[in-house]
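Here the complex is missing a single protein chain, while all its other protein chains stay put.
Presenting chain A:
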Amino acid sequence: MPTYKAPLRDMRYVLYDVMGGDDLTSLPGYEDFSRDTLDAVLEEAAKICEEVLQPLNRSGDEEGCAYENGVVRTPKGFKQAYDTFRDGGWTSIACDPDYGGQGLPAAVNTLVEEMICSANLSFGMYPGLSHGAYVALHGYGSDALKKAYLPKLVDGTWSGTMCLTEPHCGTDLGQMRTKAVPQEDGSYRLSGTKIFISAGEHDLTENIVHLVLAKIPGGPKGIKGVSLFLAPKFLPDADGKPGERNGVRCGSIEHKMGIKASSTCVMNFDDAKGWLIGAPHKGMQAMFAMMNTERLAVGVQGLGLAEASYQGAAAYAKERLQGRALSGAKQPDKAADPLIVHPDIRRMLLTQRAYVEGCRALAIWAAKMLDVAKKHPDEAERVKAEDFIAITTPVIKAFLTDVGFEATNLGVQIFGGHGYIREHGMEQFVRDGRIAQIYEGANGIQALDLVGRKMPAHAGRYLRALFHPVADYIEANKSNAALADLIGPLGKAFGRLQQATLHVARVGMARPDEAGAAASDYLRLFGLTTLAYLWARMAEVSLPHADSDPFHKAKVLTARFYMERLLPQTGALLSAILAGGKTMMAFEEAAF
């Protein structure tokens, strides 16, 4: 059984020492969130994740959800855990105080989300989806809808869903068939089938609020004719309590590779009563509004699972005695040396660790920018933060889930045969993490978003939000001898990223297929280089304390490991990008 200890020290380090989290209190509305307050939140979050959620992770995976006659039962213990979670106020931490929320900064919420994902991703799906529905409704709903639904979503007595996918359309939502027919009272009647609906039906809350994309008959064709609706499982009665059963029912649940304790439902809408959120045919606008937070949250899933896997693998590598060190026995008094003496084991552990800690810094940077974009009094600062979010969101979603998956795979490898059996829980991380590369916009779509939409927007202005700080940092530190072994590789990788960016922008303008062919490699190059910058900065923070504090010493060494062993991938990626897509596209379809 794996155990989990929330990496609170590292989290605080990233939040305060690297990202300057203390200045969050200078943003209007965040004045009260001093270090003490936030530390207390993190500690309490660690407690519930370690003690309540994590112990249910493997049992939930073994048992899965059960479906019978339209009713879904979550695994044993989930209902109780959810009650504890809700009573502790965890559904409301990142919500608007006007609706009963605690209004905590996104930067802190992101750390809490990471802990939840490490402890029990399946469980995290339920409040996670509710939060997505909350964001869309908060941003675009009418006052009446907000008043009726938001307090319940915030306090967690009701949960939410996002109903997008249909049997024949996932990525290409323009083909959607679910229709919404306007009624005389201003409401709509929804009919159609939605699939892959996480938390579509379950026994954790007294009501479920579905946010549904559908088309109003007679509207524009394709994606421009999609509207967003709210349709609850139970229609609220005069007192706002769950009343009449609405025409939305769960037809079945999916049998999946991972996140088995999360119910993934087929939802049938049969003349279900619903209300429009936002303007007719502007449903995608509301979707885009929540997309940045949601995609960051999915990236953090990859990060959280990688952290859990690393903790299990590091503990195992220290206690499992097997074979001797190549340079001679390290613990001759024992039957064998622990795994940790082997360079290849260290390679795997440090790969996990370097990705995890680097990705954490990136996630918190982005989350802090979400806070700045929302709260900063200066418009220029808000725009800069929005630009940063626009360009990094696809990178965070795809890169964090990709390297997260790789890291959990390494976790299995370190365990050997014991990783492959279910008992140790290492393979569950791999299975659970696999979906994060697919949902909320498959990673290939993220790459296209990056090169096709974000990169060319405003002649590359979004890129500036990242490229200029990195360029300035390299420029400012190029003669800093203490950082020379870090700035050198960073500068080289950044040069590759610049070259690739100019190349993709140029060839992509003339031949879109070329941009498409480069997209995934480019996104990874982008992610690796961004992490290199963050590692250099972390090393800079830690260097002065490296001799006195093993934590900081480990930081500096991990930074070096990252530069020496992981960053060189950027060279290969640049070669692949420059090689282009001609050969791929030369294949006749029939030859596949």
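Methods note: a residue touches a chain if its C-beta (ideal position, glycine included) is under 8 Å from a C-beta of that chain, and two chains touch if they have at least 3 such contacts; residues count from 1.
In the analysis below, contacts and distances are computed from a predicted model.
Asks: Leaving aside the chains you can see, what is the UniProt protein name of the one that's missing? Options: "TlpA family protein disulfide reductase", "3-hydroxyacyl-CoA dehydrogenase", "Response regulator transcription factor" or "ABC transporter permease".
Replies: Choosing among "TlpA family protein disulfide reductase", "3-hydroxyacyl-CoA dehydrogenase", "Response regulator transcription factor" or "ABC transporter permease", the correct UniProt name is "3-hydroxyacyl-CoA dehydrogenase".
Asks: Which of these, A:35, A:256, A:461 or A:492, touches the one chain of the complex that we don't see?
Replies: Hidden-chain contact among the options goes to A:461.
Asks: Going by the contact rule already stated, which one of A:227, A:292, A:501 or A:520 would touch the omitted chain in the full complex?
Replies: Spelled out, the listed residue whose C-beta touches the missing chain is A:501.
Asks: Tell me which stretches of chain A touch the chain missing from the display.
Replies: 458-461, 463-464, 467-468, 470-472, 498, 501-502, 505
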